[in-house]
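Omission of a single protein chain aside, the complex is shown with its protein chains in their original locations.
Showing chain A:
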Amino acid sequence: MRKTGIVLLSFLGVVLFYFTFQSAEKVFRSDWEMPEHAIEPVNQHRLILITKNLDTPFWNQVAQGAREQAQKEGVSLEVWGSYGNNQEDFLEKIEVAIYSKVDGIIVQGMNSQAFNELTKIKASFYNIPIITIANDAPIEESLRRTYVGSDQYLAGQMIAKQLLADMGSAGKVVLMSDSQQEHYQKQRLRGISDILKDYPDVQLVNAETLDSREQIIATTQDILNRVPDADAFVAVNADFTGVMVQEIGKRFQVEPFYIYSFDDGSDSLPLLEQGKLDGVIGQSPEMMGTVSVELITKWLRDESVPFDKEGVLTDIRMLKEKEAR
């Protein structure tokens, strides 16, 4: 009786001691130190990549390439930008980047007074090099150091050639482009028309629209009304692709139309996989990121010959339905 009592009491004592010490250890364990204060000054170059279309597959790849390269080069890089083509936000980001006196800005080109003013005057004032990426802005207006991205003129030509190959040398072709006439769209259009002008039976219809969703819908409907016998559509601005295909699909079967686009819109590749698009120009977004960071780093380290004014062109290729799968 007495023995069991003692055993029970000791057991109880041991249990209490165990839990108390366990608890005390948790309370007094001090591994929650504040993160180390970085004492050494930031020697690294700070780069910023700014885009209008954050979180689209195309730009994610660009950002990934840029980040990998930045890590390799030992510079710090941040990706800023606006969502869904929001230009006001986009411009603000550029302005903040300039006021923040970063060492280099890699930016998606844009054809606007405000953009040019920022890059030409403000950036120069703070002596910040600017590289355009994916979409160019003319050097005379933006004073950008160089351009890294696809040869948009060539891309337009490839589309046109593919169109001829698919459709034949006769038909009505609707070209959907931005009314703001971005530089890269102009080049794409130029490429297309340069090829097609040799084919008198191919009739080009230029449809220009503002880039809000309602406007695109309206324009597409208007075109379908005006040109009911169109054979082919080219979304010169890849962002239009999804809405355009949707609107065509509301009226006709999508399959008989020849529809082409570029891969820098978020809908292009899924639509190609579904067979709704006949061809998409594939660019090399990762390469763009990598090369742009590499170039700007080199320039910052004074290692490089002056920038190529024309730009560094990356690969493009025509993606057909079956390739995309």
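Brief remarks follow.
Operating definition for what follows: a residue touches a chain if its C-beta (ideal position, glycine included) is under 8 Å from a C-beta of that chain, and two chains touch if they have at least 3 such contacts; residues count from 1.
We adopt the following convention: contacts and distances are computed from a predicted model.
The listed choices are "HAMP domain-containing protein", "histidine kinase", "ABC transporter permease" or "RNA polymerase sigma factor"; the UniProt protein name belonging to the chain that is not shown reads "histidine kinase".
Although one chain is not shown, part of chain A still touches it, namely residues 9, 12-13, 16-17, 19-20, 23-24, 26-28, 30, 32, 34-38, 42, 46, 76, 78, 92, 95-97, 99-102, 126.
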